[in-house]
Each structure stands twice: as structure tokens, then as C-alpha cells.
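Note that this complex is displayed minus one protein chain, with the remaining chains in position.
Labels run A and B following the written order; every chain starts at residue 1.
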Amino acid sequence: MGSLSVTGLTARYGKTVALHGIDLDLADGEFFVILGPSGAGKTTTLKSVAGLVDGARGEIRIAGRDMTGVEPYDRGVAMAFESYALYPQKTVEENLASPLRSGRHGTWTPAQQAERIKEVTTTLGIDHLLARYPRELSNGQRQRTALGRVLVRPAEVYLLDEPLSHLDAKLRAAMRAELKQLGELSGTTTLYVTHDYQEALALGDRIGVLREGRLVQVGTPAQVWTEPVDTFVARALGQPEMNLLDAAVEGGLARVGQAFAVGVPVRTHDSVRVGIRPRDLEVVDGPPPTDRLVLQGRVVLAERLGRSVELSVDVAGVSVIAVTSDHRVHEGDAVTLAVDWSRVHVFAGPDAADADAADPDAAAPGARLGAARRPANAALAGGAR
Amino acid sequence: MLRIGRGGATVTTTAAPPTKGPAAADRAPRSVPAWRRGLRPYLLSIPAVLIIVGILYPFALGAYYAFLNYAAVVPRPSFVGFENFAEVLSDPAFWTSVRVTLFYAVAATVIETALGIGIALLLNRSSLIGRIFEKVLILPLMIAPVIAGVIWGLMFNPQFGVLNHVLGLGSTFNWLGEHTALWSVVLVDVWIFTPFVAILVLAGIRSLPKEPFEASAVDGAGWVYTFRRLMLPMIWPYILVAVIFRFMDCLKIFDHVYVLTAGGPGDATRTLQIGAYQNSIVNLNYSQGSTYMFLLWVIVFLTARYLVSVLGKAQRRAAGSEE
Partner (left out) sequence: MAARELGPGQRKFSPASVGADAALLVWFVFSLFPLVWMVLLALKTDAEQISTYFAFTPTLENFVTVLSAEGTRLTSVDFTQAILTSVIQCVGAVLVSLVIGIPAAYAAGRWQYKGSNDVMFTILSFRFAPELMVIVPLFVIYNQLGLFDTNVGMIWVLQLVTMPLIVWILRSYFQDMPAELEQAALLDGYTRRRAFVMVALPLVRPGIAAAALLAFIFAWNNYVFPLILTGSQHTPVTVAVTRFLGGGGQAYYNLTAAAALIAALPPLLVALSIQRYLVRGLSFGAVKS
């Protein structure tokens, strides 16, 4: 019904190519989040679906209907712009009434319009602002008005462009929760775009990671988190970013400097990068566990950030970031960190392309090669004592 | 905040969108081919382009006249090639006109630019008098130049014009005499158009960021230094815009000069357009006048291209210095 399918979407502005062939397949009612840094092409993707980009080519199907050449007002999509795009000379009420008055979303009598507007604004908590003008509203109120304009009318697909990006951190966190509830309730296919990975993980049924106009990985939040397809995706999610440690490979083992070694999957190159998320590293007391990768080092920096502590640990010359809720650790302390083997990733090194240019199966630089393994020789695990 | 599922309250479903809304026609969307969409800007511009063509036609015709021997006494003109040009370019009267026009343009532009910048700087201080004066600054600019000419003409009158009386020059000093006329018409130009330069430069000054000047004041830099090294480079594009507009307009000056002196006495103030006017309309020698205009237009065109490129460079430099 309200599904959205995008095939081979390319978009160019003049000479620059913004999108290099995007493919998306959203099921009816799915909440899909596109995650990417600024300039990746997120807004262009949304506007192409809406029919607002003249230089866009490719097939877009909304509710099964081919939208090639169809004007934006006939597509049945509603969009919330990053800049809110509220009509400055109209009050909040008139802004919300605008889609109802156009005649393309049904004919609404003034009474029906007023009732519908009241419903939506009450839900969003802005019903006391109906007579205000956009310039008199705070950013949060404007954002909710823009959302209201989306919700007030029937639509097959919602397009939301970074709705939370101009809100301060606290408001953003609160709105995230409410958007989740709103999404579940409305059941409308939604394409949501953001650069904030937390929004992506919290809101999305599936996530698509966008980099320079290409979709690098599409999957559920769990998939993208635990099996990032390359270092770009791995670093895009998580704060602090995943530790990426260069390692030289020799005989099936990747050595990270003098610090430690891990077993690597077959078919690896000479240089790889070992990836460990800071939050996966746990501070352990007592004897180091034998069924996990253990790193031992000295705390160089301990930043207390509310509930958690961010540690910068020197493990035999290699700097590793870890996040823990254990407040007993201090700068200068010796500390033992442990992480499950399944949470240790191995990525191809940045120079991989040069090494295996002739090999069609060689992994691209930065590509994920798999999870690390406990090396056969137990004595090689661990770090400086 | 949202009231969905908060603290035990009943979950409202009002956020659910209506399906298609009441009485919506369910029609398949129309498809507009891409080429038709691309046509839009051109369709919108057609009327303007038609007008442009309508205006370019007389221009082209005017240029064409320069190659004919068209005059009231020659109603059926024939092509004479560059004969007119040879005639005009060897006519000392033409070169006098060129000299007069260039002198006028340079003198007026230089004086107006200097005064305009000065006035802008003086008005930039937040003084009470400054703010009052700013309101009446543009008055001379809004008066028709020809009417300004009429007004000054009355003031210039040797016998009972107020200028001779107030300045104590007696009743014989002739403002529009052989040696004074050109300066007098320049004076009127300065009176009318200095405000133009002033408000442009003032707008430029006011658009500058405050911080560099605050920093320079804290550093103890003197006024002259601040102006020369800091402000001037930043307002240079605005000054240039004013200079370009003024100089180009002076090249084709007509209105107040004509009404004050009709080009005289003799040819002391016969600018190029006045010369063309006398040839074409007074003497009805259309082709000769058109030749004048053709040559003036060449001068204008070349000057415009040069000045615009200078402006482009200055704008780029000013933008770079705003890092």
C-alpha cells in the first residue's frame, strides 16, 4: 500500500553528482533512517523522492505507482524540512490548514479543518500556539509545527529531514522518544534522515548509511551496529568512535604493536585494523578472564562524564579508549580491560587496494573481514604486564 | 509535549493520519515529461525577451544609420560605408565634444567620489545632526536633473540670481560664460549626484563587521591608519560600484547641461549626446548624429567592460579579506 521503492536514483546539480545510484525498498509502514554526514546527499535523496530535484533520474515508486514525471503535489508525500519552511506570514493554524485547503488531499470544510488541526496540535502540544506566527516561536515549537503540517493530511510516505538537528541536546533526547511513539502510532511509511547515530538506532526499523551519494550499508540497527560493513560505518555509529588499531598480519595472527595479537579470518592482507568499541571494553578486577581478549595498560586520561567515565589507556604503546561506569579507576592506575572475542572486529587495512589489485575477491580498504578469534597460542594474548 | 502514552494516560490515536481525507478523488497522478518542465523558465521570460528585441531593433537601426547618408534632406538614403565615420573623426567639433565629455566625466566623478566618501564617513558617526541630515541627504538626487538645471539656471543669473548676490560677485560675473560654463555644469552634477555616492558608500560601511575595528581601536591604531588599511579595502567594491555608475552616466550626460547652456557658449559644454542631439534633431542630419552615438556607444561599451572587470577583482579581494 504505502510502500516506497527507489531504484537507481542518481541526482546531479549542474556538473556535480550528488547521488550515485541509490536503491531502497521500504515496506508499508516501515520507519527507515538514512544516516550520513553532512553533504552525503541525505536531503537530496528526500527531495528526489518528493519530486523536487530537477536533476534526478531513476525509478521511484510510491504505493506501487511509478512517479516518473509526476509533480510533487501529486505524489502523496508529506515532508518536514530541516529549515522547517513555515510560511512566515501565516499563523501556526494557517500553516497547518494550508495542505487541507489545497484541495489535493480531500475536500475539508472549515469545521473539519479546525477539528483536524486541533487534534494534531493537541497531540503535539502546540495547541496553545495556533494564533502565533513562526517568528514568535522557539525552535522546538517550530519543529513541532512543521511536523504538524506533515501529520495533518493524508500521505503515503512521510519524509523527515533532520527534524531534531536544531534543538539543544536535552530537547533532542526528549523528542526522540516522542517521535518513536508517533511513528509507531501513525503506521505510515517514513523516510527519516539524520547525521545523529543515536536517532538512527533509536528510531529506525532499518538504517541505511549514506556516504558521498552511495548507500554503504542497509540493515537493522542491530546488524549495522554489530556487523558494520567497513570502517566508515563502524565509526559512524557510537560515541566515542570505535577504536581502530593498525596491526600487521603474520601467520594468521594480527599483531597490534607490542600490545596484543588476535587471530584473523583466512584470506587477509598484510595489514589490517582491529576494531573494538569503547563500550565493549570492560574494566575487570582480579585475575584476567581466559575466554576473552584481555588488554592491560595504564590510564593516561580519565574523563568523568556523568554516569560513565571515558578512559584513555596506554596498552604497551597503543592508545585505546574505553568507556566504563566504574568510577574507582584513576589516572595513573594500572588497569585490565576485557572484551568478548565476538566484539572484536577485523577490518582490511587502508592500503589493501594496492596490495591486491589483481585479486577480484580482495576486500576493499577498510572493509570488514570478520570477527577476530582467540589465537591458538594462549600465551600470545594479553598486553604488557 | 506529546501526550501519547505518558504516565498511564490513554493513548490517543489522533496522530494517525486520515486515510485520504473526506471526499478525495482517487485519480492516478499525471506525468509531466522532463522536457516540458525544463521549458518553464523560458516561457516566463518570453515577454521580456520580446521587449528586448523590440528595443534592440531601434538600436541596431540607429547603428545602421551611421553607415547611411540619412538626413531630412536625403529621405531615401544610400549606403555610404565608413564615410560618416571619416567625416566625424576628422571634424574638430567631434573631438571637442570628446574632450568636453571626458573632462566632465572625470571631474564630476572624482569630486563626487571624494565628497561622497567624506560625507559617508562623517555620517557614520552616531551624532544627532548626522541622523537628521541623513534624512534629507537624498533630496537633490530625487529631483529631475533637468529641473535641477532649471533651478540652478535661475540661481546663476548674473543680474538677479541669488548666487552673485550672496557671494558678492557683482552683477556681471557670468557663471555660464566661456571659461566658467563647464565647471558650472560640473558643479550642478556634483550637487545632484554626490548623495548617490554617499549613500552607497555609507551602506557599505554599515555592512562591515564591527570586530576588526574594535580590535584596531583596542590596539590603539590611529584614525588615518584604520581608514587606509582596514576600512578602505573593505568598502572598495562599494566605491567602485558608485564610480562605475557615475562615470558611465556622465559619459552620456544631457539633461541639465542642455537646459543650462544648450551646449554653449560656442561648444564649451557640448557633450557627445548634446552634439548628437544637435546633429540629429536640430539639424535633422540623422546619420551624422547616429555616427556620434555609435562612437559614444563604443566608448561606453569598452569602459563598461573594463570597469566591470575591475569591480569583479575588487569584490573577490574584499571577499577574501573577510576571512
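The rule we apply is simple: a contact is a pair of C-beta atoms (placed from the backbone, for glycine too) under 8 Å apart; a residue touches a chain by one contact, two chains touch by 3 or more.
Not measured: the values here are computed from a predicted model.
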{"item": "Sole residue of B:74, B:169, B:248 or B:310 that reaches the chain not shown, by the stated touch rule", "value": "B:248"}
{"item": "Residue of B:80, B:98 or B:150 in touch with the missing chain, whole complex considered", "value": "B:150"}
{"item": "Options A:8, A:39, A:64 or A:103, residue touching the unrepresented chain", "value": "A:103"}
{"item": "Interface with the unshown chain - residue positions in chain A", "value": "47, 50, 52, 71-73, 77-79, 81, 83, 85-89, 98-99, 102-105, 149, 153"}
{"item": "Interface residues of chain B (partner: the chain not displayed)", "value": "40-42, 44-45, 47-49, 51-52, 54-56, 58-59, 61-63, 65, 115, 118-119, 121-127, 129-130, 133, 135-148, 150-155, 159-160, 162, 165-166, 191, 195-196, 199-200, 203-210, 212-213, 223, 226-227, 230-231, 238, 241, 245, 248-249, 251-252, 254-255, 259, 272-273, 276-277, 280-281, 286, 289-290, 292-294, 296-297, 300, 304"}
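Methods note: only the chains that are shown with their structure count from here on.
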{"item": "Centre distance in Å when chain A and chain B are each reduced to the mean of their C-alpha atoms", "value": "54"}
{"item": "Interfacial residue positions of chain B with respect to chain A in the complex", "value": "1-5, 11-24, 28-34, 37-38"}
{"item": "Residue ranges of chain A in contact with chain B within the complex", "value": "54, 65, 67-71, 74-76, 100, 105-108, 112, 116, 119-120, 122-125, 151, 153-155, 174, 178, 181-182, 185-188"}
